[in-house]
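All protein chains but one are shown in place.
Entry: subunit A
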């Protein structure tokens, strides 16, 4: 959402707590869906050779592993970035430039 959408959404939320809750739930669902789209696209490249009559068990296992490793990778990246920031604040240096 852009800022005008989010501000109007906040306005609606102020009117009705039910609506506020609804917006929060739908936003979370949408975030989930977006990540599923992204991972499907990414994992398709890694796991799908020639599309056959059905999704064989090897390919299915590959997709599951792919999802797990993608999340592991993003967690690893975040953790490492946090550690790096503690010892050597890279971003604040570049920001001050």
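Just so it is clear, a residue touches a chain if its C-beta (ideal position, glycine included) is under 8 Å from a C-beta of that chain, and two chains touch if they have at least 3 such contacts; residues count from 1.
Here, contacts and distances are computed from a predicted model.
Asker: Hey, which one's the missing chain according to UniProt: "NADH-ubiquinone oxidoreductase chain 5", "Electron transfer flavoprotein subunit beta", "Mitochondrial import inner membrane translocase subunit Tim13" or "Origin recognition complex subunit 4"?
Answerer: For the chain missing from the view, the UniProt record says "Mitochondrial import inner membrane translocase subunit Tim13".
Asker: Kindly note down the residues of subunit A that lie in touch with the hidden chain.
Answerer: Answer for subunit A: residues 1, 5, 8, 12, 15-16, 18-19, 22, 26, 29-30, 32-33, 35-37, 39-41, 43-44, 47-48, 50-55, 60, 63-64, 66-68, 71 touch the chain left out.
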